[in-house]
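Just one protein chain is left out here, and the rest sit where they should.
Coming up: chain A.
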Amino acid sequence: MDTTTSAPVDPRAHLTSPSTRAVLRVQHRVLDAVREHLGGEGFTEMLPPVIGPVTDPGARGAKQVDVDYYGHRYKLMTSAILYKQASLTAFDRIFCIAPNVRLEPLETSSTSRHLAEFHQIDVEVAGASRDDATRVAENLVVHVVRRVVERCAPELDVLGRDPDAFADLLSGQAFDRRTHASAVADLHDTGHAQNPDAEIDWTGEALLSSKSSRPFFLTDYPKGSRGFYDRENPAAPGHLLNFDLLAPEGYGELCSGSEREHEYATIVARMRETGENPAKYAWYLKMVREGVPGSAGFGIGLERLVRYLCGLDAVWQANAFPKIPGVVSP
């Protein structure tokens, strides 16, 4: 298998290679396990929209894709967050396998962990706290990994992935959690210049991730680093009741989640703090104004999870038709 971070030259060669086929079978098993676990926990699977008048503004400079919808400027979804919150007016526990398109900055083409088109395992729970959400995420990841280890031994063998890599994850010990501030302090101690007000940069994430032998949560990101929907901690203003889940072995972020803002006035003010124009969010704000449940939830990057499970060098290897940012691909 081509282990460089460059895109596959030819879709046929990529799709027919034994390693890609093994990876895609693992991906299939992951989706099975997600549905098995969340279905058993009382979640309803929803099908998320692909286009809409507005989408998650996201962060880190990714551009959205405009679609001409009968003369109106619509967007391809960058995440399902707005629809996840809205869906809680139908069901208390929902999940979806959501396709997302983000035209990431060109510099992400060399991170080995960005795709312009990818999928998220998106979960949202009404009335949940951040701790509830991390518990759901942890149980889900443990279940999926266990199923892959149980049922994908031949595929892992083809890929040269030692199942013992997951022994610590499956040991029954809870995932560690640490705050963003303590992670920044650690990075500063190692000489890495991490901006304390921002997301952990990709190099920093890899450094933290490589020191661990099982996934761990990073919590309490500073406000200016995330979207308007991550809830600010009333007890610690300027910090969010959110989390990332990082994979070990240097694979980095698997998942982002949070307790959500759901009060109308707070959301409008937070939109301004993130430079957003509330007028764009008319349908969403109308729903929020009329009331949506408080909630917490998360999105796991499917290709990133599969990359970690399969021990791949780059995330594009976990996608049948990968689109590396800036690379023209089928």
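Note that in this section contacts are C-beta pairs under 8 Å (C-beta built on N, C-alpha and C of every residue); 3 or more make two chains touch, one makes a residue touch a chain; residues count from 1.
Please note the rule applied: contacts and distances are computed from a predicted model.
Taken from the listed names "Glutamate synthase", "ABC-type quaternary amine transporter", "NADH-quinone oxidoreductase subunit C" or "Peptide/nickel transport system permease protein", the protein name that UniProt assigns to the chain not shown is "Glutamate synthase". Across A:13, A:106 or A:185, the residue that sits in touch with the chain not pictured is A:106.
For the chain left out of this panel, the touching residue among A:139, A:210 or A:277 is A:277.
Contact with the chain that does not appear here is found for just one residue of A:46, A:62 or A:156, A:62. Hidden from this view is one chain, which touches chain A at 59-64, 103-107, 195, 197-199, 201, 222-225, 269, 272-277, 280, 326.
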